[in-house]
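With one protein chain removed, the remaining protein chains of the complex are shown where they sit.
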Amino acid sequence: MTMLDAINRTLAQEMARDERVIVFGQDVAANGGVFRATEGLQARFGVDRVVDMPLAEGVILGASVGLAAAGMVPVAEIQFLGFVYQAMHQLAGQVTRLRYRSNGRFDAPITIRSPFGGGVRTPELHSDSLEGQLANVAGLKVVLPSSASDAAGLLATAIRDPDPVLFLEPLRGYRTLRDEVPDGDHTVPFGQLRHVRDGDDVVIVTWSYMVEVSRRAAEVLAEEGLSVGVVDLRTLVPLDLAGLAAAVGHTGRVVVVEEAAQTGGFGGEIVATVVEECFYDLEAPPVRVSGWDVPYPVGLLEDRYVPSVERIAAACRRVLAVAP
Amino acid sequence: MTMLDAINRTLAQEMARDERVIVFGQDVAANGGVFRATEGLQARFGVDRVVDMPLAEGVILGASVGLAAAGMVPVAEIQFLGFVYQAMHQLAGQVTRLRYRSNGRFDAPITIRSPFGGGVRTPELHSDSLEGQLANVAGLKVVLPSSASDAAGLLATAIRDPDPVLFLEPLRGYRTLRDEVPDGDHTVPFGQLRHVRDGDDVVIVTWSYMVEVSRRAAEVLAEEGLSVGVVDLRTLVPLDLAGLAAAVGHTGRVVVVEEAAQTGGFGGEIVATVVEECFYDLEAPPVRVSGWDVPYPVGLLEDRYVPSVERIAAACRRVLAVAP
Amino acid sequence: MVNAMAPPTDDDLIDVMTRMVAARVFSSRLFNLQRQGRVGTMAPIDGNEAAVVGAASALDPATDWIFPQYREPVALGRFGDGVIDTHTLYLLGHPAGGRYPDDVNVFPTQISLAAQVPHAVGFAWGLHLRGEPGVAAVFFGDGASSEGDFYEAANLAGVLRAPVIFLLVNNHWAISTPVSRQTAAASFADKAVAAGFPGVQVDGRDPIAVREVVAAARARAVAGEGPTLVELVTYRLGPHTTADDPTRYVPAEELSAEQARDPLATFGARLRELGLWSDEIDTRVRAEALARMDLAVDRAEATDLGPDAFFDHVFVEPSQRQQRQRDEVLADGGARADGSKGSTWR
Partner (left out) sequence: MVNAMAPPTDDDLIDVMTRMVAARVFSSRLFNLQRQGRVGTMAPIDGNEAAVVGAASALDPATDWIFPQYREPVALGRFGDGVIDTHTLYLLGHPAGGRYPDDVNVFPTQISLAAQVPHAVGFAWGLHLRGEPGVAAVFFGDGASSEGDFYEAANLAGVLRAPVIFLLVNNHWAISTPVSRQTAAASFADKAVAAGFPGVQVDGRDPIAVREVVAAARARAVAGEGPTLVELVTYRLGPHTTADDPTRYVPAEELSAEQARDPLATFGARLRELGLWSDEIDTRVRAEALARMDLAVDRAEATDLGPDAFFDHVFVEPSQRQQRQRDEVLADGGARADGSKGSTWR
């Protein structure tokens, strides 16, 4: 099934499993969400559990804090990640600090779903990759599936998790990423990366839709006789330190790929972590492939902004050209 | 003079130099700012140019966009950096994109001053170091002086700069950092780091108040016979790539110090940049010293959160213990 | 409300109707171009024409400034013939689409809801500080009115008595969210009470009623009496955007009742009664609008675009890193994202 269907099905399953789960956001009810991720939920679970909110991201996340403290399990939708900025004070100052501020009195089992990422010609602010900025917000788990199966399993884990989880859905992958999703109670733990493709010469470390683009780059390189691994981090927080060290240790060469602007993006964190965890395994300096240091561009320019198969492949060749 | 006096004097000088400069924020007028950074400005420049705003950070930065487009030179104050979250949509979505969105029609000569950083027992959210998150916002220059002289020179540059500048003032340094400030038209260019202390064994790369703590750590280590350099980046965006490579190249060993939480902080960017710029000069893996991955803590715990002389010195010793 | 503007002449009435028809034609044509994959997602104007054209007709394009949301630009021709060219570039996804001609007092299209409201207030404040004569007029929707940005900006405008007009277009929907889920306030005009200045509700389907109310608001602003909130009440007759399927949520009876009140039809009928409009005029105006739209598309598609254009206007002086990145883009020539799709346009 598609990633979108996987998300929709998981939301329904979790709502059926736990009656404290409440889904709300902009246009999630009758409209089923602008991408149909919440399609059919209001009809099935009623107007009290699937709720269209007034158009204000701040109070969507702000109300989550109160709902959680009152014993509900909020699953909030931010229609596009770029508009989480409107709610940044509630996300970074409140949602992520409810347990901390109350010294453990209140749980914050809040899931925030939001689509993001480029490649589909949106107007501005709809495509921005903000995960690097948000991963620095202590108290927030940052989860980014790259397959339908992971979307289902990670979303179930997110909703059941007692802590705030930002669950980021790649716009480009909603209908294009398709794979089998296990039936029944399928969960995927946080903090365990996924080996998407094995390879001995270089490993690409990435997440979300860039996993797909990197996989294609690895295939292109395979035709040139190069053995390229692809690792999907799945969750940036918590980060799978041991898994990352093992993956990079295996090849000694690593390319880190992300969509966000380079400066201050999470790619820097990955390189720094790699250097900390396995400096002596490195046979070449790690290379980052990312967006440029500009705001996410308008439609006609985005193909030159989002990392492409060609740029990723070129980076791998560059890393491989370095003598050990 | 103190850093606070340097800031106050520079604001007055720039207001006198350019009548388009307007200073506004919370409590900046009669009260002269809660730290007295804007003391005396309203009396001297009048009620139209030094303005107390209603208590809403969003519209403080949002109005800056309109003021700039109308030909003014806004100098906005956010009373504490933690409350810039309330205005994040205007900062990251609007202020930093005015020129970009208008394809060059409107300049955005907006300076946003804000105190931040720990060590003075504030309530929560007053001490948070958010520069790593904000440096990933393309279109924003991020400037962090660590001396009175730099505060004066960098602030003058910021106000005259045609682009948005986030000017971050270390709470702990307002009255404790004192040094001579040149008379007359004193500016310090962006993108040029400062060698605070020369050293041949290891270099500490840092910014803002951590420069002072690192300097003390270097002095402690000097007593042990170790030669430790300290470099103040001054501006994270633009970053002095060449200066950084030269400084690290000289010692081959580097410790990066910042106050923010480790994961996703700007320290990761620095390590990644160092690795990109001078991997083969490295004699040991770079080490980060930072806050922990928790929200900035309450007063009784902050001394165990903010990097200390001891932790920085220990990190330097660790880096030096590695055989080349 | 005082009569702040001379009653409309016949020419004024014809001009308003002409612009309303042109707006609909532009919008419909762009809608079809989106369907053909030649422009990106767009938000049709159907139902808002009278509100936008009527409001613009009360403003002075030489001194006043308009801060649009995203639905209005097709109807802002009074502020400059080039508006439609820029808007077409915007929908193409060309960076020049954010820059109206230098003599056109229109701010770039805003997609982040209500974010333009504080800009308008700041701009009005700046006009006042610089002793310039104009006013700032900011359009935003019933949905956008729920954002903190609107309230914060209105509150500031009240304190500063800034020369700004808040043009709240209540078209009854924010995508699929009806006004009943948007607010419990008795009216959107009432929200002005919270900021301490007048709020007026006007039939946004009647461009002349709108013109009068906005003219009065403008007169207040110019006289230093401060802001006004004008709620322009109308109904969204089309989908939210080309990506929307309103049959999922708009009650069919409600829509057909509203279609009978289509401002184009009702105002057109009025002008016909006055002998100012006819089938011939209508046909000619539509043909001219279509030709103008085609010209805008041709111009837009012919507008140059460097592969590295996104570096042009981030900073005045690019950073060292941006410079390197730019070199990489230029060296790279034509690398495309994942090879799976080209430009939307064509």
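Note that the chains take the letters A, B and C in the order they are written out, and that residue 1 is the start of every chain.
Keep in mind that, in the parts below, a residue touches a chain if its C-beta (ideal position, glycine included) is under 8 Å from a C-beta of that chain, and two chains touch if they have at least 3 such contacts.
Just so it is clear, the model here is predicted, and its values are computed rather than measured.
Note that the absent chain touches A, B, C when the full complex is taken as a whole.
Across A:D5, A:D163, A:D232 or A:E259, the residue that sits in touch with the chain not pictured is A:D163.
Residue in contact with the omitted chain (choice from A:R101, A:R172 or A:H250): A:R101.
Among C:Q182, C:T228 or C:Q322, the one in contact with the hidden chain is C:Q182.
The residue from A:M1, A:A30, A:V220 or A:L241 that touches the chain not shown here is A:L241. As for the chain not pictured, it touches chain A at residues 22, 48, 53-54, 56, 58-59, 61-72, 74, 89-90, 93-94, 99-105, 107, 138-139, 141, 162-163, 191, 237-242.
Where chain B meets the omitted chain, the residues involved are 26-27, 29-32, 34, 52-58, 82-83, 86, 118-119, 121-126, 212-213, 216, 262-263, 292-295, 297-311.
Residues of chain C in touch with the missing chain: 146-149, 151-152, 155, 158-159, 161, 181-186, 190-191, 193-197, 226.
FYI, only the chains that are shown with their structure count from here on.
The innermost chain, defined by the distance from its C-alpha mean to the mean of all protein C-alpha atoms, is A. Chain centres here are Cα averages; for chain B and chain C they lie 39 Å apart.
Chain A and chain C, compared by their mean Cα positions, are separated by 34 Å. A separation of 30 Å divides the Cα centre of chain A from that of chain B.
In chain A, the residues that reach two or more other chains under the touch definition are 82-83, 86, 124-125, 263, 292-295. Chain contacts: chain C has residues 95, 97-98, 112, 148-149, 314, 319, 321 touching two or more partner chains.
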